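A single protein chain has been omitted; all remaining protein chains appear in their positions.
Chains: A, B, C, D and E, in written order; residue numbering restarts at 1 for each.
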Amino acid sequence: MPDARTLIAIYPGSFDPLTNGHLDIIHRAANLADHLTIAILNNSAKQPLFSVGERLSMIRESTSKIANVEVDSFSGLLVDYAARRSANGIIRGIRAISDYEIELQMALINRRLRPETETLFLMAGEEFSFISSRMIKEIITLGGDVSAFVPPVVLKRLREKLPASR
Amino acid sequence: MPDARTLIAIYPGSFDPLTNGHLDIIHRAANLADHLTIAILNNSAKQPLFSVGERLSMIRESTSKIANVEVDSFSGLLVDYAARRSANGIIRGIRAISDYEIELQMALINRRLRPETETLFLMAGEEFSFISSRMIKEIITLGGDVSAFVPPVVLKRLREKLPASR
Amino acid sequence: MPDARTLIAIYPGSFDPLTNGHLDIIHRAANLADHLTIAILNNSAKQPLFSVGERLSMIRESTSKIANVEVDSFSGLLVDYAARRSANGIIRGIRAISDYEIELQMALINRRLRPETETLFLMAGEEFSFISSRMIKEIITLGGDVSAFVPPVVLKRLREKLPASR
Amino acid sequence: MPDARTLIAIYPGSFDPLTNGHLDIIHRAANLADHLTIAILNNSAKQPLFSVGERLSMIRESTSKIANVEVDSFSGLLVDYAARRSANGIIRGIRAISDYEIELQMALINRRLRPETETLFLMAGEEFSFISSRMIKEIITLGGDVSAFVPPVVLKRLREKLPASR
Amino acid sequence: MPDARTLIAIYPGSFDPLTNGHLDIIHRAANLADHLTIAILNNSAKQPLFSVGERLSMIRESTSKIANVEVDSFSGLLVDYAARRSANGIIRGIRAISDYEIELQMALINRRLRPETETLFLMAGEEFSFISSRMIKEIITLGGDVSAFVPPVVLKRLREKLPASR
Partner (left out) sequence: MPDARTLIAIYPGSFDPLTNGHLDIIHRAANLADHLTIAILNNSAKQPLFSVGERLSMIRESTSKIANVEVDSFSGLLVDYAARRSANGIIRGIRAISDYEIELQMALINRRLRPETETLFLMAGEEFSFISSRMIKEIITLGGDVSAFVPPVVLKRLREKLPASR
């Protein structure tokens, strides 16, 4: 088990797909934590655009230069996964315009379920405050250009997956 | 300069006085950071109830058992103080019911002024969601009992300072 | 028809399932109202976890010791049900972290539809601020422990209904 | 002490001055409570426009036709006043556009200080959602017409007090 | 292309159905803009209550007396439609109680996608602050009376479409 003073952090999410906003949080969290695991939620109830395998490979390619970052996937309760990883921190980005209340509610419930793992909120950069995976999928479906909002590998895969997109 | 992977954190505030809500954040942040400085803002524009010296001694007494915590005061810009301390993290508690937007605004502006220091928000425990230093001073002024909301040393000093209080 | 000064109140909801947060509101509202009807919304458009009959029996068992409480179900407009019950109050719990705006919108529209019935908001206890029926179903589906969040009879039925849960 | 099932309510505030929004809440609360005390906060720290005596007389004149309403003033903690009046309810209006969070914070702290007194929120009518005593004083100071926002007696006194107003 | 100082505005929405709140925004926007196009979003992913054709005819009938208003429908990205129409303004109503954050998020993303088209928010009248197309459909489905919330032609069509409604 790590020393309590070591920040072993998890950055959970659907990442369907990874956005530049996610990537910004990853870089910043990796500067604070000793070890950061990007943990893709494998939610069988939702129909994702990209499979867990595709998401793993896109995130790995986009974060390959950050030494203390690892990419993984999990199912079940986040706090149970955090316990298996001996993580004492969960990283979440919050955007000024966003599901702020849902985030706080999840942080409170996760703290109640497992007080040993703390949720740490990083403020999303203001230039990313309107970017969400859902928005990106919607824009690309309607023929819009999302090249400014996602990493190159994601853009390439989006164009393969949705040929109608620009 | 510390290795980027070391979390050198500052927990800034007025702490006039320290509450159990502050103390909860201090304990939790000390479990994540390598070193935590509780930094009392010396704001000459405001008339505090307790002098900076009194606040320093009350916080020191209340945190004496936490190894990696230090208490200090500062004036001027927080990010300049963070630079002098080589801190890469600023800890802030956010309460569901609170000045949430002010907190995000300050985090954005601090990030713009000094990107090397990241603001990390911890969710205040729900049992502390209504406690603020201002509320405590107001209740005690009106003759209310605040013993459940502040550490023992603060309660003792409040009673000395405001004899009308219970 | 009751005297206008008699508080005949309805506490409407899905209660799928009843939580400790609901139970707290029920106890507090029963201390204020002359008569309180817990009114289960029979919404044919949603697939509930528990049938209306199961919810009725769980709520009855959990509130059997409160003299002025009755459990019922209804379909159609809430204000029409309130009129049939000659109710002059609708009780709603609001959580600091929640669908606050939806609650206010419904209160305004219900007041427009039937001004004789007033919506009264009680503040959810801070220890219940993160509990919702939806959250509880999600946690138990993912194998989490919800014994601290629901009454014993609900926990028992949840375990029968979802054997995978702890 | 009243039976717990009797709603003995207090509607506290500064009422400097009483607005049509306040009056709407008073009428609605008087339809729900057995007895309603309008309790003027005597806050020595603030410079009011109208003295407590003036406010008492204006509210009495505006509510003289409501049988179960009484007007009073208090200083000190609201919950201590509620205890002296054996009140089990505190009435507060909430406006969609307003100091919502402050209201919830005060409700939580009052509940912690005295659980026997429940805070009940009524939704302000949408036609009053922008009216506050502060706004009214500001408009009248700037020469605006507030006759649609306050009861006749308040308008008359405002014109005597601030001759510049229309 | 119009002179930049000419306000060529689009008021986009689903209008399923048109409400009195929409109509209020249309009248007010038509007083500000040189030309206003009411643009019905043709969203194939959603099951509307009224077809695009039905919505076009109801809006045309309800706005026939406003000289500078035109009704149209579009699919695809709103900013692409705005470009085709050489519009420099998008009109949106915001309600105090509403999806405010979603509105801001869409305005930011539309501005990023096409800076030449500005989003202009008008504040919904407080008497319309609780009206939404979704609410109206829900109320009428439950047998409620919506005659105060929609224009006459919409009420007539709603009664034909949903005979159960009053």
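In the analysis below, a contact is a pair of C-beta atoms (placed from the backbone, for glycine too) under 8 Å apart; a residue touches a chain by one contact, two chains touch by 3 or more.
Please read these numbers as outputs of a predicted model, since none were measured by experiment.
Asker: Can you list the shown chains that the absent chain is in touch with?
Answerer: Touched by the chain not displayed, across the whole complex: A, B, D, E.
Asker: Touching the left-out chain: which of E:Ala83, E:Leu108, E:Leu142 or E:Leu162?
Answerer: Per the contact definition at the top, the residue touching the missing chain is E:Leu108.
Asker: Considering the complete complex, identify which of B:Arg112, B:Arg134 or B:Lys156 is in touch with the unshown chain.
Answerer: B:Arg112
Asker: Going by the contact rule already stated, which one of B:Leu49, B:Val69 or B:Leu104 would touch the omitted chain in the full complex?
Answerer: B:Leu104
Asker: Just the residue numbers, please: which parts of subunit E touch the chain that's not shown?
Answerer: Touching the missing chain: residues 4-5, 7, 28, 31-34, 68, 88-89, 94, 96, 100-101, 104, 107-108, 111, 118-123, 125-126.
Asker: Using the document's contact rule, name the residues of subunit D that touch the chain not shown here.
Answerer: With respect to the unshown chain, the touching residues of subunit D are 97-98, 129-132, 135, 139, 142-145, 148.
Asker: So that we can see where the missing chain sits, which residues of subunit B does it touch?
Answerer: 76-77, 79-80, 101, 104-105, 108-109, 112-113
Rule of thumb we're sticking to: only the chains that are shown with their structure count from here on.
Asker: Chains in contact with subunit C and with subunit E: which ones?
Answerer: Common contact partners of subunit C and subunit E, which must touch each of the two, are A, D.
Asker: Need the central chain here, defined by C-alpha centroid distance to the all-chain C-alpha centroid.
Answerer: C
Asker: Going by average Cα coordinates, which chain is farthest removed from subunit D?
Answerer: So the chain farthest away from subunit D turns out to be A.
Asker: Rounded to the nearest 5 degrees, what angle rotates subunit D onto subunit E on CA?
Answerer: 180
Asker: Between subunit A and subunit B, what distance separates the C-alpha centroids? Give it in angstrom.
Answerer: 30
Asker: Taking each chain's centre as its mean C-alpha position, how far apart are subunit A and subunit C in Å?
Answerer: One centre to the other, that is 35 Å.
Asker: Where in subunit A do residues touch two or more other chains at once?
Answerer: In subunit A, residues 101, 104, 108 touch at least two other chains, as defined above.
Asker: Could you list each pair of chains that touch one another?
Answerer: Every pair of chains in contact is listed here: A-B, A-C, A-E, B-C, B-D, C-D, C-E, D-E.
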